[in-house]
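Excluded from the complex is one protein chain; the other protein chains are retained at their positions.
Should a chain be cited, it is by its letter among A, B and C, assigned in written order, with residues numbered from 1 in that chain.
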Amino acid sequence: MTTIELSQRTITYREAINEALDLEMARDDRVILFGEDVSGAPHSEEERHFDAWGGVLGVTKGLAGKHGRERVIDTPITESAFIGAGVGAAATGMRPVVELMFIGFMGVCLDQIINQAAKMRYMFGGKAKIPLVIRTMTGAGFRAAAQHSDSPYSTFCHFPGLKVVAPSNPADAKGLLAAAIRDDDPVIFCENKVLYDTPGPVPEGEYVVPLGEASVPREGDDVTIVAISRMVGVAHQAADSLASSGVNTEIVDLRSLAPLDTDTVLASIRKTGRLVVVDEDNPRCSVATDIAALAATQAMEYLAAPVKLVTAPHTPVPFSPVLEDAYVPTPERVVEAVRATLA
Amino acid sequence: MTTIELSQRTITYREAINEALDLEMARDDRVILFGEDVSGAPHSEEERHFDAWGGVLGVTKGLAGKHGRERVIDTPITESAFIGAGVGAAATGMRPVVELMFIGFMGVCLDQIINQAAKMRYMFGGKAKIPLVIRTMTGAGFRAAAQHSDSPYSTFCHFPGLKVVAPSNPADAKGLLAAAIRDDDPVIFCENKVLYDTPGPVPEGEYVVPLGEASVPREGDDVTIVAISRMVGVAHQAADSLASSGVNTEIVDLRSLAPLDTDTVLASIRKTGRLVVVDEDNPRCSVATDIAALAATQAMEYLAAPVKLVTAPHTPVPFSPVLEDAYVPTPERVVEAVRATLA
Amino acid sequence: MDMDRNSLVEAYRRMRTIREFEDRLHKDFAGGEIPGFVHLYAGEEAVAVGLCSHLGDGDFITSTHRGHGHCIAKGVDTAGMMAEIYGKAPGSCNGKGGSMHIADVDKGMLGANGIVGGGPPLACGAALSAKKRGTDNVVICFFGDGASNQGTTLEGMNLAGVWKLPVVFVCENNGYAETTSYKYSVSGTDIAARARGFGMPSVAVDGLDFFAVAEAAGEAIARARRGEGPTFIEAQTYRYYGHFEGDSIAYRDREEEESFRSRDCLSRFRQTVTSQGLVEAADLDAIDGAVAAEIEQAVTDALSAPDPSLDSLTTDVYVDFPASQLWMFQDEPVRV
Partner (left out) sequence: MDMDRNSLVEAYRRMRTIREFEDRLHKDFAGGEIPGFVHLYAGEEAVAVGLCSHLGDGDFITSTHRGHGHCIAKGVDTAGMMAEIYGKAPGSCNGKGGSMHIADVDKGMLGANGIVGGGPPLACGAALSAKKRGTDNVVICFFGDGASNQGTTLEGMNLAGVWKLPVVFVCENNGYAETTSYKYSVSGTDIAARARGFGMPSVAVDGLDFFAVAEAAGEAIARARRGEGPTFIEAQTYRYYGHFEGDSIAYRDREEEESFRSRDCLSRFRQTVTSQGLVEAADLDAIDGAVAAEIEQAVTDALSAPDPSLDSLTTDVYVDFPASQLWMFQDEPVRV
């Protein structure tokens, strides 16, 4: 019989994010939150309309009730203006958490992220800091088609000045979001929408997972699988099935995509000599090719087999469920890739 | 005594681009050109104001005179609207060539490129085509600071549906631009502004360099340098200096960044067993890491030494000339990297 | 209104088709049959049809995430649409686009669009194309009250003005963007006035009144065809269902919905044409029956239609691209 410890109570990924926001807002009144419908019904003073949505998938629900509409602020559909407002507020003493509903909407506001938030500190000779968090949703599998399902976090990783994180489970979601909010640099916080309902043990109270540190949720010495966000779960499924045929898989969950925990990745590659990278983002100029490049430049002599990538194809995300399921990397594809490195 | 053949007359990179536009406009009246000040003084009917600029660095100068303001059209500063107009016009029977002045401005219009131009064909089940060319300037070295000097073509390579080219010399500039205009897919055409005054032999009349084919401007069997755009020149300088100590360098000029000519790259790696990639873009999630990933996944067994990358640092482009010169990869850094692969 | 009987019948048929299509989706979504985000147009039919009844296949429209009504109004085949919404091979986009991306370029329908404000720049381009190709075709650019705040929309209005493009901007002010009233999101709250700041004629009409919409549309379209540039129409309307299916609609009141439903565009149209003796009620009833059968058939066919082949995952990305690079850096998965 198992007893659930209080410190290990189980909540969902969605709840973990909500909790981190709640705690950080309570801790620091410079933290404010804004985005489209993050509370809901901003036009109405009626109680029955209050907090009508809490974001399109309910992640920020309840925060306006706890912290007031003065700190949980709905916006018009005007991403350039309000994400830029996040930058301007961050540069002048606030610590805003703004929501870019889906990461695929980056194109309507990218300038404020890559040319303002990311470059200001450098262009100003270090005389500015931008403690801004941009929360956004990634991930295919929601039947939401090409513009609402892709995961181009690689674009953010490309631009110096940004940090990028992508938690794979509720505890990391809570801890990394707290770290992102406390960080003095702009952080893109990528929530995988397919994980929102996933439960997991999450420490209560303040909990911080440092940026830039990968985790190794499964140790093994035959092969290293480096995975991101929802693909960590896919890696576990693959590892389970490989275990039954005696293959010991080590899984590295990157967690932070920028900065990368190169030490953990390289140590694992040096240990296992075999590398498979699993990423649901498109393959060109991606975090997946970065990991392969890391191996090729810094661990080649340890590699016993060619590196294997398992990613989405170089296509937009299709709508049809059968196609979308074929788009996202599967445990079967990962198993095959691992087997190829062992051949 | 040398005679210059007519077919090999020498013109600059700028003139080569202008010539390609001129020829393609003459050839196909669906080709139209628009962007900010691509002709100049659009408010005036006075002859003395006509064609006042021809683009900020004079690349399109004269085209309005030849083809009329009906086809060379100035725009307000409104990149989302006019690049999106390029997409809409391309989807409905025209073949527009639009100018995004500097590639660093992608952030104010990216949605129309990545979510509309790039995805339309796929989302519509193949029932649309978008024969659009977006001309844009890349390249550091112009003392133009962080927002006007970076080269994030990798972002465009990342998104399925786009093609990306980056010519390194006048002949390729002419031939690739002609190919881009004739192509039925959206193409991002990256002009390196530091090369505009560079002269080179360019065939007269119609001249097409197919997309997706790298060139090998220098053959050698000791080491492969894969380079892009202005870095091809840097690679040549490095190769010259290496030659004096007996190292035979092969240079692969990618020319097309998407699609990549993987065959040519892999053949060269297999031949030399050593790979150095030179790219002035930032390193994370870049074409440079893609080439390293290509080697790690498909040519590892041929590599006699770890892959070496020589790129810009993970920083914005600094203004100060001394810093900017330290930012851009130099022949010295390339030589060092090559020597490391030979050590 | 100078519409003949045939046009009136056709307009009714299209409005009725939209209503039937959307009501059916509402029902079937609740039944768990339909994947993804589905945004219904029910309630707003008079806007799409009032505009599109003036158009031919050579004219274009751009649309939004709430695109079914625009598609039907522009003549896109409902069987293909239904199959698309179910993600099936015979869908308008072969199942690759889904509800948010239904398109039919040959019919002049440039796609529903998942990006708020995605359409106006495209509309400018199609209009530029119409002009450069020497036609008198026009483009209708549909967007919402929420979208009227998006930079791309505002830029599009300015560009259309500068280039004197044959575009009619139609803001479907259905009161809300998701949960947010335009009274909050639109600074100044007067959307039509905003367009005047871009130097174009601008008018607000009762979007529940087909005839009011069609009249404003007729003038704007004629102006565009004459080469006199863009016009803005704010059509005040309402969506009967939630923002998308599954929305609990906690941000507005039932009474508000009732007050709009009591002015339902279809009932009013029927009332007007029958009371004026323009069309017989029996003829409209016949249309109702035919449309119901058409949609029933579309659902039946969609349900039994085949899924897209797995090969189609990597087709239609480009016109021309090396197949091997669609699975770049990896082995193409083996399908079993």
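We adopt the following convention: contacts are C-beta pairs under 8 Å (C-beta built on N, C-alpha and C of every residue); 3 or more make two chains touch, one makes a residue touch a chain.
Since this is a predicted model, take the numbers as computed values, not measurements.
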{"item": "Displayed chains contacting the withheld chain", "value": "A, B, C"}
{"item": "Residue, one of A:80, A:151, A:168 or A:315, that touches the chain absent here", "value": "A:80"}
{"item": "Touching residue (missing chain; options C:9, C:25, C:83 or C:195)", "value": "C:195"}
{"item": "Residue of A:20, A:106, A:238 or A:293 touching the missing chain in the full complex", "value": "A:293"}
{"item": "Option from C:29, C:60, C:86 or C:184 whose C-beta touches the chain left out", "value": "C:184"}
{"item": "Sole residue of B:92, B:136 or B:289 that reaches the chain not shown, by the stated touch rule", "value": "B:289"}
{"item": "Interface with the undisplayed chain - residues on chain C", "value": "149-152, 154-155, 157-162, 184-190, 193-200"}
{"item": "Absent-chain interface as seen on chain A, which is shown", "value": "32, 70-71, 73, 75-76, 78, 80-94, 96, 111-112, 115-116, 120-129, 160-161, 163, 183-185, 212, 259-260, 262, 290, 293-294, 297-298"}
{"item": "Hidden partner interface residues of chain B, rising order", "value": "36-37, 40-44, 48-49, 52-53, 56, 74, 76-78, 80-81, 104-105, 107-108, 142-148, 283-284, 288-289, 292, 308-311, 313-316, 318-323, 326-327, 330, 332-333, 336-337, 340"}
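Basically, only the chains that are shown with their structure count from here on.
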{"item": "Sites on chain B at which at least two other chains make contact", "value": "80, 111-112, 115, 122-123, 160-161, 290, 293, 297-298"}
{"item": "For chain C, residues contacting two or more additional chains", "value": "91, 93, 95-97, 101, 113-115, 151-152, 317, 325-326, 328-330"}
